[in-house]
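Every protein chain of the complex appears in place save one, which is left out.
Lettered A, B and C in written order, each chain numbered from 1.
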Amino acid sequence: MSSAGTLHGDAAARDPHIPPPTLDRPDDYLHAQSTLRSWFLTTDHKRIALLYLASITAFFVIGAVAAGFVRLALVVPDGAIMTNDTYNKAFTIHGVVMVWFFLIPSIPATFGNFLIPLMIGAKDLAFPKLNLTSWYVFMTGALFTLVAVVLGGVDTGWTFYAPLSTAFSNTWVLPALIGVTIVGFSSILTGLNFVVTIHTMRAPGMTWFRLPIFVWTHYATSLIFLLATPVITLALILLIAERAFHVGVFDPAYGGDPVLFQHLFWFYSHPAVYIMVLPGMGVISEIVPAFAQKKLFGYRFVAYAAIGLASVTFFVWGHHMFVNGQSDLASLAFSALSFAVAVPSAVKVYNWTATIHKGSLRLDTPMLYAMGYIGLFVLGGLTGLYLATLAINQHIHATYFVVAHFHYIMVGGTVLAFLGGLHFWWPKITGRMYSEPWGRISALFIFIGFNVTFFPQFILGYLGMPRRYATYPPEFQLLNVLSSAGSTILAAGYLFPMVYLVHSLWFGRRAPGNPWDAKGLEWETASPPPPHNFAGVPRVPKVPYDYPIQAQETGRQHT
Amino acid sequence: MKAESALALWPPAASAAAVETDHIILGFTVLTLLLTVPVFLAITYFALRYRQGEEADRSTDERRSVLIEISWMLIPYVLTLFFFGWGAKLFIASRHPPPDAMVVEAVGRQWMWKFQHPTGQSEINDLHLPIDQPVRIRITSQDVIHALYLPALRLQIAALPDRTTEIWFKADRTGTYRLYCSEYCGTDHSVMDGNLTLMTQAEYQDWLTHGHAQQSNVAAGRALYESYGCAGCHDGAVAGVKAPGLAGLYGRAVHLADGRTITADADYIRAKILNPNENRLAGGGKQVMPSFRGVIRPDDLDRLVGYLKATDRVAEGAQR
Amino acid sequence: MSAEFIGANPAEPVGVTRAGHFATDAQQRHAATFGMWAWLLTELLLFAGLFLTALILRLLHPEAVQAAAGHLKFWIGAANTVVLLCSSLTMSAAIELSRLGWQRMMVGCLLATASLGALFLMLKGYEYHADYEEQMMPFLARRPYALAEQPATRLFVNLYYVATALHALHLFTGIAILLGLTWKASRPGFLQRHQNWIEVYGLYWHFIDLIWIIAFPVLYVVNR
Partner (left out) sequence: MRTFLALLALLAVNVALGATRPFEQVWLVELGVVAVMAAIIVLVSMEVRREPPLVRLFAGVGFFWAAILFGMTLTDYLAR
């Protein structure tokens, strides 16, 4: 690695208000070395973040293509376009690939890896070699799943419910199960790295309540990684043993209970939904103050809400099983606790809105994505409460209402936050500015395409159309065609960023150290940052988000 | 099937409980709008009002932030809890059937439903029930997890293998509504639906006595023909299995291995299904067909034979 | 972090080489220990799921579980527990010696720990062999199963194999890592550079022992 900072770099470190001049090319982490070995055997958290970015983008394309097949098949009610079996394999691949190979690693593994050391003023994560191992474990798991996809696909749905997945499905279930088990370890290693780094490697003066909310939410996400993933690893090990050696624990013929698998599965899978949501909230909590040039409203409440969410989410998994033969007592308990989970999310949404109040807004692309996020995430969250109400659940469980609900959270929430974050930190990651007009066009396309695709599905849901149906009664065709049409607009919206962002790598304007006048240690260093992140030891501001316009803060007077 | 307009925006409700569920949904929608519309309006208004460069009063005051935080955390929570209570009350009510309810046995198996009425009649995929009388459906599954979903009654319950779960309702409106399987159960999960026909008491008794006979056995037989796997071999779906085509078998002369030729009547087909090794075909290869004795119930066997009788006209059988 | 080094004749100074991105030694030691505990947290939850399955089986089929548990080799299990407790003792001894800087004695203790672990695996292998003879391996399709008339016993016995196999896998990798560590630890000047490895490895070994301490009663003793 080249020396930490050149002469003029030190001058910048002494006087914080002059943004450090853009270091000349060879000094930043992208151009310090360019051999293949330096990329595939790197221990630099920034390069590992880019490795993850490349692999999850590839998997996003695979998942999106599978979604395209699903929407194509549903244009006609009688399944003339696609056989039932192909449709089942398409929606299973869409589920497995999107959940485990895109959504879960998307924000933590790319932005988390890249930004957490920068934001807390550290040189790297606590265990750099472990970080690289987590990428290779991710790719191994991905390999197994791709083998299952290539050989003939899986037709059990991403939930792999026994006894269908263990005894009655004769598709390539085993490689898919092994793939998902292995990719679970990649999440555990990433989570472990983050928890230890955030606890032990903060720069001097960086106390917990000076950390950006992005770091708080990733700390909460890492807790969920550590506490939830092992249980699904075991559930899948038991499923593999059940399918390969006929262990019988989930096989009703010997007295095993398939509902036990559902308990173990959902103990992980509901917190996994919060693994997808919390990093999105972190990104939005960085974008909104930056583009409103105003301090985040109620910083401490948002921080506590992140940790609160990470703990309460472990008490609610039963709301996926109200009608699956669960005892009435359990259903009552899980329903009541599910209502408590909605509170921390509501806190965050109202805090973002209050931050925008009396700010000085710049409606660039990241802010458009953030505002889209707030709107769609609120809708997604509250439709979740519909499903948590016992009587309503009996009507809309396993219908398109559920499909619409979780797409509003995952696509309307996490994907918009991912794209917003991608645009917000693109100058910091690549040292180039993306083209602003194209950014806004793609944000608009995605927002419109998303709503046209998924809002009709709410209506289909309470009309009673079950999910995972290859053929459906003709009276639902109109809304399904509308939804499929919307999905084409959404697909177009996704293609734009892939084009103009890559284009900006060579032709984009050079980005200064802090293009958005944002606060946070990652903006104090150059874009792209030097291999060891900071020229000298970074100076930690007294107050996080100390933007010129100070909002109400509990008893803290504003500068 | 009741022709609904292409854009019906609200499903028909056929029981008092269904109407009450609708009230919960509508009430909760009102609350959701109360909680979210202000957020949407606020964001768009603030985005325009406080844009960079717009001069606006951006002074801030300190006092109320903790109070605001607590209020917009607890007020929505308490409001939503009311709906939790209401929903729970209705849910518990739907789990405790009255003692005098009429019991219908339902069995789900891969890709068809079979309903057994208390008076003995059974039907495949379709269900005829009386209104104004509590009905209890006891459900189990013979293979994977299915779920009986009656949207018109706003009810669904899982069909678990080797376990009986139940649901009850008291319909109050006649008509034909949809019936689905709502737990993913494999390839033809979406074919496993049918019609729930609710009739007055008199019509139901009338249907029970003789209406049952006209029920199209061909569709039911076809469902059985597929579900028990006959289609797999006899329609040539499974490669490498030499099984005689069954289209037009009924009434045809059949040459047996021991030289006799007999006409394939209902008894012959029934005996062949129950015991395939008896009077083997002439020149037939290795006998691969499993015996269905004890597997197929007598009433299903009648339907299967009825279906085979009717296949002489249509080679593929009545495709629903 | 641990007690300061009081040694009658400190054989050599004991310390840790600091990786680039850590500011102080203590920070690196704390990060390593804390990192291992975070990993052990996930392992604990992995086995917690298994113990939950055992508990649910006990609730659903009490008599079948008791019948199946009757066939488990209670005394070999007890002996194995003693073996692992001894290995835990020798591991703690190795850690204390590494703090005092007595390298040769420490390497001896590490080898003792590894051999006790191997003894555990051998006893477990014998137990599996005895079960095979008694036709108590239901997951083998070809072999007839001894308690076939009670299908629910099959569940518990299979779960027993899954649980003990998973534990044995952890033990096996533990011994492999331990042998590599011992080979490195026997190099001169090891303790100046990597004394922390011994401490962190000790945590992992004690944890495997802890899992068996819980597994033995839950599988063997409680269901008798």
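Quick notes on this one:
The rule is simple: a residue touches a chain if its C-beta (ideal position, glycine included) is under 8 Å from a C-beta of that chain, and two chains touch if they have at least 3 such contacts.
Predicted model, so just to flag it, every value in this text is computed and none were measured.
Among the chains on display, the ones the left-out chain touches in the entire complex are A, C.
Among C:V82, C:A130 or C:A176, only C:V82 touches the chain that is left out of the view.
Between the chain not shown and the residues C:M105, C:M137 or C:L210, the one that touches is C:L210. On the side of chain A, the interface with the absent chain consists of residues 199, 227, 231, 259, 263, 267, 314-315, 317-318, 326-330, 333-334, using the contact rule stated above. By the touch criterion stated above, the residues of chain C touching the omitted chain are 1-3, 30, 33-34, 37-38, 40-41, 44-45, 48-49, 51-52, 55-56, 59-60, 74, 78, 81-82, 85-86, 88-89, 92, 202-203, 206-207, 209-210, 213-214, 217-218, 220-222, 224.
Quick note on the criterion: only the chains that are shown with their structure count from here on.
Comparing chain pairs A-C and A-B, the larger number of C-beta contacts belongs to A-B. Residue positions 253, 255 of chain A are each in touch with at least two other chains. Interface residues of chain A, counted against chain B in their complex, comprise 79, 84-85, 88, 155-157, 159, 161, 163-164, 167-169, 252-253, 255, 258-259, 292-293, 297-298, 301, 322-325, 328, 331-332, 335-336, 339-340, 342-343, 346-347, 349-351, 353-354, 356-363, 371, 374-375, 378-379, 382-383, 385-386, 388-395, 397-399, 459, 462-464, 466-473, 475, 477-479, 549-555, 557-558. Those residues of chain B that touch chain A in the complex are listed here as 4, 6-11, 20-21, 24-25, 28, 32, 35-36, 39-40, 42-43, 46-47, 50-54, 56-66, 68-69, 72-73, 76-77, 80-81, 83-84, 86-88, 90-92, 94-95, 110, 143-145, 147, 149, 151-152, 154-158, 160-163, 165, 178, 180-191, 193. Across the complex, chain C is touched by residues 122-128, 188, 191-192, 195-196, 199-201, 226-227, 229-231, 233-235, 237-238, 241, 245-249, 253-257, 260, 264, 532 of chain A.
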